[in-house]
Each structure stands twice: as C-alpha cells, then as structure tokens.
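Excluded from the complex is one protein chain; the other protein chains are retained at their positions.
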Amino acid sequence: MVDVIVFAVGAVVVMGGAIGVVLNPNPVRAALSLVASFFGVAVLFVLQEAHFLAFIQVVVYAGAIVVLFLFVIMLLGVDSSDDLSVQPLVGQRLAGVGVGIAVLVLLLAGLFMSGPGGEKGTVAFTGAQSSTAAISSDHPDVNQLAVDLFTRNVLAFQATALLLTIATVGAVVMVKERGATPKATIEQDETN
Amino acid sequence: MVEAAWLIPTLPLAGFIFLVLFGRKLGEPGAGWVATLASAGAFVATLVTFGGLLSVEGPERFHVQTLFTWIQSGSFSVDAGLLIDPLSITMSLFITGVGTLIHLYSIGYMHGDAGFARFFAYLNLFITSMLILVLGDNLLLTFLGWEGVGACSYLLISFWFTDPANATAGKKAFVTNRVGDFGFMLAMFVIFSELSSIRYTDIITRSGEIGTTAATVAVALFLLAAAGKSAQLPLFVWLPDAMAGPTPVSALIHAATMVTSGVFLLTRLNPVLAQAETWSLGLVAWVGALTALFAATIAVAQTDIKRVLAYSTVSQLGYLFLAVGVGGYVAAIFHMVTHAFFKALLFLGSGSVIHGLNDEQDMRRMGGLYKLMPVTGFTFIVGWLAIAGVPPFAGFWSKDEILLYAWNADGIGGKGLWAVGLVTALLTAFYMTRQVILTFFGRSRFHDVTAPELDEALENIAAANRQAVIDAEAARDKAVVAAEKASGDLVKRNEALDKAKSKVEAATVDVARSDDADEGHAKLVKALDRATQAVTKASDALVKANNAVDAAKELVVEANAAVEQAQRDADNSGNAINVTVPHYVTAVTAAPDVAEVEQHLPASYRERKEYHPHESPWTMTVPLIILAAAAALGGVLNLPFNHDLHFLGNWLAPSLFGHEAELTASAGTKWLLAVVAITVGGVAIAAAFNLYVKGRGKPASVEKRILADAWKVDQSYASFFGGPGRALFNLASAFDRKVVDGAVRVSASAVNIAGRAMKSTQPGFVRSYAWLVALGTAAVLVWFLGRLLA
Partner (left out) sequence: MEVTQTWYLVLSAMLFSVGLVGLLIRNNPLVMFMCVELMLNASNLSFVAFSGVYNDIAGQTAVFFVLVVAAAEVVVGLSIVVALMRIRPAATADDLTALKG
C-alpha cells in the first residue's frame, strides 16, 4: 500500500514537472520544473531498489545538468519569455501535439498487445530471466552494478570516459573567444 | 658432385654484387680479373657437375636440385630449382667456357675505358641470368633468366650511352625483345592451364595430357618468343643495331649465348613440340630457313665488319630453327655449340682488328692486315673455314647434319628447306670469304684517302681560290683609286702651271710699263724673275704628274690581269687536280697519289697517316687461339660416320625422350649431300676470290643498294608505326579518353544534377526536421505493432 502511495506521489511530481517544462513560457521556471521532474524520477528509482541510480540521478541530473542550464540561461540573458502563440508554420503546433499523442497511443498499444502466450490486457514480457547478471537482494545494488560495469562492459566504460574528455575539450574550444589574448589584457591593465 | 650445381649461377652473381659495391675502387684491371675469376669459377663448377653426371648411367642423368620455395600461393607453387641434365649442362659448359674467354679478352679490349668496372659487373650479371635461364627447372625461372639477359643486353648495348645512337639501339633491342616476351608469357599461361604446373619435370612426364590445339598454340607462341630473342623474322631488326655495343658484348651475347636461348627453349620443350600439329613445326622450320636466306643476302652487301657478322649470326640462328623444326634437336645443339665457337672467334677477331686499327670498322679501309696482325689473321681464317663449311672444321659437320635432317623431313617441304639451306650456305661462304679478303689480304687501304676526305680537300682548295679572286679584286680597286688620284693631281698641276704663266705675263707687262721709275722697277724685275722660276717649277711638277699618271695606269692594267688570272684559276681548280679514290676492290694495286692536295686534307687523314696498325695484347690473342682450336676440332663432338662417334647425340638422348626425328636416308644419300654441300661452298669461295682478288667483274653487281639497306625492313617498320600505327594508337587513346572516362564522368554529373534538383526541397527549418523524425518514429512503431499482431 505504501508503495502505491509513493508511486502516485512520484508519478504526479514527474508528470507535473514535465508539463511545467513544456508549458512554462519563462525558461527559468521551466528549468525549475525540470528539477522537480528529476526528483520525482529519483523517487521512483528508489522505489525499484535502484538506490545508486537514484543517487546519481540527483547528483548528476538535478545537481549538475540543470545547474548548467540555469548558468547558461542567466549568462546569456535569455530569461525573457518567448511567445507561445507565434507559429511560423500554420498548424505546426497542432501537428506537433498530434504526433506526440500518436506516439503515446502507439507505445501504449504496443505495450498492451499480447504477444504469443499472453492474455490481452497484460504486458507480455517475453524475454528470459538473466542468469549471469541476476540481481540478488543480498548484495547492495552498487556492488552488483560495479561488477557488471567493470567486467562485462569495461570497454564501453573506457569509451564513455574518452567521450567525456572529448566533450569537455570540444566545449572549451567552442566557447573560446577569438582574437583577445590574455597577455594583451594584462599589459593593458599594467599600463592602466 | 652434381650437388655443386648451385654454385654455377651463384658465383657470377657474387661477382656482380662485389663489383657493384667495390668495382670502382678496384679499377683496372682488378675488376676485370675478379669478373673473369667468377666466370672461371662457374666453369669449374660446371665441369664438376658434368663429372657428376658422367658418373651415372644415361637415363638417370636427370637431377633436380631445389634451392628454396620461391612462390607459394594457394595451390600454385614455384620452386627455385635447378634441372641438371645433359642439355642444361651442355649449354652451361659453353656459356661459362666461352664466357670466361670473353671476360679475359675484355680486359684487354676495354683498357682505358671509363666504365671498366661497370662493364664487368654487367657481364657477370649477364652470365648469371643466362645460367638461370638454362638451369632453371621451371618455365618461370627460365623466364626470369630470359628477362635478365634481355635487360643485360640493353645495358651492354647502350654501354656508351652518351652517344644517343647507342642508347637508341639498346632501346630498340629491348622493345623488340619485349614483343617476344609477350609470346612467352602467353605460352606459359597455356601450359599452366593445361597441366596446372610449369615445372619441366611435370611437362615432360605429363606431356600427353596437353591437347593438340593447346600444344600448337603454345608452340606458335614460344616460336614468337624465340623469334624475338634469337632475332628471326620479323623481329630480327635489333641485332644489327646491337653492334653499337662493345665487341666482346657482341661476341658473348649476340653470337654465343643470349641469342641461342630461343633454340634452347624449343629444345627443352621438345615433348610439347611432339604434341603439336605438324604444321606448327613446319612453321618453325620455314621461319628459320627464310630468315637464314634473308639475312645471308643482306650480309653480302655490308661494309661494316661487325654488321656482316651480325647478319651472319641471324642467318646461322635460322639454321638452328630449321633444325628444330625438322626434328633434328641434336643437330641444332651441335650447330649451336660449334657456332658459339666460331662466331665468338670471328667477333673477337674483328674486335681485335678494330682495336688494332684504332676503332676503324669499315672494311673498305682495311686490307693487308695479315702481315701486321698474324695471330688475329690466322685465327680469323680458322673461323672463316669453320663457318664456310669446309671440312674438317667444325662448322662443316654441324651444318651438314642440319641439311641432312632437312632433306629427311617430310610433310613440311623438306626438300625445299634443304634447297634454301643450301643457297644460304653458298651465300655464307661467299660473304665470309669476301670479309676475309677485304680485311686481311690485298693492298692495305688503311692509309688511303677516303672520298669524303678528298671532297673536303677540294672544297678547301676551291675556297682558297675564291679568296684569291677576292684579294685580287681588292688590289685592283686600290690601283684604280690610285690612278684616279694621280689624274686629279695632273689636272691640278696643269692649273698651277697656267696660273704661274699668267703671273709671268702680268709681271712682264708691269716691267715693260714701269721702265723709268727706278724704285719700283727693280722690284718688278725681281717679281718677274720669281714668276719665271715659278713657271719652271710648275712645269717640272707637271712632268712628274704626267709620269705618275702613266705609272698608275700601268698598275691598273696589271691588277686587271691579276684578277682575270685568279678567276681562271678558280674556274679550273676542280679540273686541274688529278686525284681519284679507287674502288676498294683489292685488285687495284697502287695507292692514290695525293701530293697535289696533301696540305688541304683534313686532320683525320693526318692522324691516320701517323697510326700504325698493330697486333693486340696477349689477353686478347690467347682467347682467340683457344677458340680457334675449338672451332677447328669441334667437329669431333658428333661425327656422323659411326653411331659410337655420335658423342653429343648419345649424350643428349636423355633430354630428348626419343623425339629426335628418324633418319631414313641411306649412307649413299648422306655422302651425296655432303659432296654437294662441299662443292657449293667451294664454288662460292672461288667466286668471291675471283671478284675481290682477281678483280674480274664488278662488285657493285653483287652488293646491291637494297641489300645494304637490309631490304628496307627498318624503314618500313618506321613508316608503319609512324603512319598507320600511330593512327591506331591515337584512336585507341581517344577511345579510352572519351568513351571510358566519359562514362565515368557522365555518372558523376548525373549525381550532381540529381542533387541540385533535390536541394530546393530543404526548408532549413529545424523544428520541421524534428517533427519529421518524430513522424518517422511513429511509423516505426506502427510497423512494430504490425509485426506483433501478425
């Protein structure tokens, strides 16, 4: 019973935050809605016993990424609201909503269509239970995650490390201002 | 003992590498001795291997020594191996033997040349390639040697490459050979496609599996290859030009060894020839016979000592092909060996003559050399007797055997082949006799003035006369000017006299008028005296001026006479001089008298006059003597009288697998044919003697212009390839550019056009792209659902 209540709360927070992101004209408010949504997702992770992931979710997503968003919004001064009613193409908003609804309907339909050997109305999970990477409730999920990560997926792990490095370097290169060198500014300061 | 075979090609190879690295430092004559030792080492190794073969019985004389695996590609593998059997050892013996002698000879011949070490490096490389060619145990290794000798031939022909003519000759040899190589490669492919192997052992044992058509095609292609390498019709054009290389090269490569590779190849592949249709063998025989005749006609009219021998080589090689075509393999190898001896001897002898005459090669300027170069002359005569087919010298036995096999052949016009061979023998004897007579006997024409030199002298004289005329005219003009000046002087003096006379008159009048006044009177009288004296002076001057005018006029007359004389001299200059260059027929006994024009003759004449022809050093004469002995005694290799005396025939039998043609002629026929051949040879020698020694008849009737031009074959090739040939090449090139490349370009531009047409569909509106992606996602989901439901 407690699970259901926690789930309901979490779900409401998630959906509320999502709709807030989409509908809020002010970008800062949208970012804060995003934070709320992330927290809701973290709650749902905890509910599914993925504690480590919940922790990471809060630290990385809510803590780092959204903060980054807010930094950029404040830095660039794009905190002015944009007009939601302006449509460059006729019916473009409607088409967008239509596609979104279509995707939702299709996803749910796919979820509930019965596969071979299942009843209509329930989700047919056809995959097999894993033997090698089974989650056991004795050990903390962090340990199991670590074992899986560093033995079976170590190559992907290294690759993502490389990816992060490249992303950082790329970001620095891209935002670097052309022309002005530090030396010149120092000299200028000195003469001043 | 047979295992020593691997040393045979490797010793000269080691020599080559050593000379490439250190040859320049060693210099003369060290580099030459190193190369000769390497070649001699190969000869010793060949002797050892030969001994090894002799120690086993006949049919077992077939040994393959594999050195290493060369190519291994799937099911195709080729080993670097040596096939040691009587045929390859025979070839190897005379290649290394004659080769070593020529190495020794070259030490003397190339003395003083800047590229001494380079020459010997190339020679060693050549020996290596040739040995690989004959010792290889599969077609690919033979081809490697084939190409190697072709490359060395190019390097050595254009040895003095700074002269463009030599470089061109080298290129011509290489390109013409290449046409043949193309035939070789195709034939190799045919053999491989029939047998899946190119090893000789496989070809020999499984020759029955080769279909008749394939064998015929292979034989025709191998004939093409051999025609290129051995200079037969129509690919012989490179051999005469190859004489541009040093004479030892001509002796080694273009007489004794490389040019025999074609015949060796056909003999080695005698099982394939046995499988082919008879007409292809007939083709081989007729190509050989016609080439022999063709080249012999050309040799009759050549004036360069080496060119005669070059065409002679082409002709003798034709004999070898004739022999192979009629199934006389032993006869072919026998003649090949004797030809190596006497042709190398003749070439080295001519080289000695050229060396002794300070690089003079035109036989019209030789003569009377026997006394000055006795060793060279004597050995050359031995060579001559050998090639002319005079018994008991070697050439007689081998040539006779070939003619016998030709007579014996049926189905391919054997009697016709015999007739052609006989006519060629007649011509051979004739032109060789001509060469010997012109070079060594008769009057020594070396110090004669040549027609071009005489023309130059006459030109000089004419120029001097013209100059004299000009000088005389200049003198005359001067005299005329002087005469005019004198007459002008005279006029002036006349005027002066008149003036003086008038002054006297005036003074007299004054004196007569003023007789009373004393003062003025004395002055006037004095004035009158002065005036009278002036008149006397003026009349003296007038007399002098008259004399001067007369003298000047006389001078002008003299000068005119001088001009006329000079003019007459100039007009008669040609007629007055009485020097003729005699025709070089040796019967003319006296040298032309050039005293009249001697000081006008060019420097080349004076240099020649100082030079005295001399015999060559021992490094050159010793090889000549050895080769002369071989040419004289070589006949013992395969005497026809008794089967036991058939040394060469019995020796080579294991390599021939019974494909030697069967001789059905009786002993009487053999004797008759021999007598006919000897008679023909004798007639030819007598005719040459008559024409060139006794001087009866005109040489020009035999030495026709078209023969000297080699039946204009070179010119016709040049005009074909320059004319219609070039048009064909241009057509092919245009096709490649426009059609093939054009197709590629059209496809590229089609893509270009399509892209440009599609470009206007892009709105550039980012959110529409996102929307399309989402739509695509929905479509994929629909598809998934479809699959779930189905």
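Per-chain residue numbering starts at 1, and chain names A and B are given in the order in which the chains are listed.
Definition applied: a residue touches a chain if its C-beta (ideal position, glycine included) is under 8 Å from a C-beta of that chain, and two chains touch if they have at least 3 such contacts.
Keep in mind that this is a model prediction, so the values were computed, not measured.
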| item | value |
| --- | --- |
| Interface with the unshown chain - residue positions in chain A | 1, 3-4, 7, 11, 14-15, 18-19, 21-22, 27, 30-31, 34, 37-38, 41, 44-45, 47-50, 52-53, 56-57, 60-61, 64-65, 68-69, 72-73, 75-78, 80, 82, 84, 86, 88, 92-93, 95-97, 99-101, 103-104, 107-108, 111, 122-123, 125, 127-130, 133-135, 141, 144-145, 147-149, 152-153, 156, 160, 163-164, 167-168, 170-172, 174-175 |
| Missing-chain contacts mapped onto chain B | 758-767, 770-771, 774 |
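Heads up, the rule we're going with is that only the chains that are shown with their structure count from here on.
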| item | value |
| --- | --- |
| Between chain A and chain B, centroid-to-centroid distance (C-alpha), Å | 88 |
| Touch list for chain B against partner chain A, complex | 765, 767-768, 771, 774-775, 777-778, 781-782, 784-785, 788-789 |
| Partner chain B, residues of chain A touching it in the complex | 88-89, 92, 95-96, 99-100, 102-103, 106-107, 109-110, 113, 115 |
